[in-house]
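The chains shown are only part of the set, and none of them has been moved.
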Amino acid sequence: MRILVVNVNTTESITRSIGEQAATVASPGTEIVPLTPSFGAASVEGNYESYLAAIAVMEAVRGYPEPFDAIIQAGYGEHGREGLQELFDVPVVDITEAAASTAQFLGRTYSVVTSLDRTVPLIEDRLRLAGLSARCASVRASGLAVLDLERDPAAAVDAIAEQAARAVRDDRAEVICLGCGGMSGLAERVVHRTGVPVVDGVTAAVTIAESLVRLGLTTSKVRTYAPPRPKVMTNWPPAGVRTGQRVPA
Amino acid sequence: MRILVVNVNTTESITRSIGEQAATVASPGTEIVPLTPSFGAASVEGNYESYLAAIAVMEAVRGYPEPFDAIIQAGYGEHGREGLQELFDVPVVDITEAAASTAQFLGRTYSVVTSLDRTVPLIEDRLRLAGLSARCASVRASGLAVLDLERDPAAAVDAIAEQAARAVRDDRAEVICLGCGGMSGLAERVVHRTGVPVVDGVTAAVTIAESLVRLGLTTSKVRTYAPPRPKVMTNWPPAGVRTGQRVPA
């Protein structure tokens, strides 16, 4: 099976790192295809950039020329998952929801440790809409920007472990979710520092996407995620955007 | 004062109708500037189109060359309001929230009557995130597409009044919100048919935007709506998109 893993940032090194992380848990026979959107911000840290990424991710997938079996949106707390579910039949897995769903099997409550304080509200909103906030003890910020996480993994581990420890002690979290695609690969080191299970959204999403495909399940098309109706589109997609598919009718 | 009223659809006749409706309640001295996005769907009826409209609306406002005092996003249940709040300091009023906030001063509960069944979940999600769902009795679909509403206002009034009456009787609604920018102008006729107050989001939003400006209030920049951080942007905005401003640093 082939799983598209789409970065929300336009920074290729993050795409590469996400792809490598995804590959570590992929089953034999699963092909992980990491994609970088063709437009948008180098790092997504707020609503404007996230809305832009939502569209860029959709166009990246629409432009992918080969068949595929599932889509992973590899951004934490980002907009756009519902659009992908309208455009495609195959399962769509958002790493925010993948991590939370997985964490809920391991402890009574979980906390998310993310990058900047300003991304906390985005994550909280996504979890609420996804019906996954009842057991969320807190969403905490490490204070590190997305690109800082990449540049200095050791400092990232320190900052994340510090907030994770507070989440366990003060917020009564029992599991920690790494709340940023760019944190992929740090889980093991955070476990060492906190003593509780640490869930990485990217690897969790790979196992969930594979599971849905193995179960033969696809997105329900009965109402919310029905394909877009045929429409007159103005100036979209713009020239230069890498895409070949039409909006399904 | 100048208020930008941005349509989410690329259909200019809807923009014109929204603008005319807005002007009916504007105070002397208030200039209503209706804007059509330069790209996107002729009518927005689902998540893919709504996410695209979110970005198109932001670019339309960024491309507007004159100063302005407030922004109205004239789409019901659409994505994007938070992005506008990040990009600009002036108050941003979404008509979904304007209608609900207004309705809550008039009755204990309100229902929304919208266009197609598939837009119901979008409206419900927006109201939930806006903290305005506790008094929402129901969101009901008239079954008419956005462009149908425009083509046949008499049929639209019938279909809306039918659902409004059911909302009052079965869902115990006490106020009705017209849940589609394209319904602007039909309120009075629906009142005649239902006997309860009917709130039009566009006119409600104009009075709220004016109120916020008169009170000297602007968007809080302390966390969620802080301006985007300076970023390397790839391929955005695309050539041909009507915009001149940079993302604020």
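Every chain is named by a letter (A and B) in the order it is written, and numbering of its residues begins at 1.
The rule is simple: contacts are C-beta pairs under 8 Å (C-beta built on N, C-alpha and C of every residue); 3 or more make two chains touch, one makes a residue touch a chain.
Values in this document were obtained by computation on a predicted structure and should not be read as measured data.
*Asks:* Tell me, please, the full copy count of this complex, given that what is shown in place amounts to 2 chains.
*Replies:* Per the structure file, the complete homomer consists of 6 copies.
To be clear about the criterion, only the chains that are shown with their structure count from here on.
*Asks:* Centroid from C-alpha atoms only, then distance chain A to chain B, rounded to Å. What do you get?
*Replies:* The mean C-alpha positions of chain A and chain B differ by 29 Å.
*Asks:* For the complex, which residues does chain A have touching chain B?
*Replies:* So the residues of chain A in touch with chain B come to 10, 38-43, 45-52, 54-55, 58, 79-80, 82-83, 85-87, 117-118, 120-121, 125, 128-129, 145, 223-226, 228-229, 231-236, 238-241, 247.
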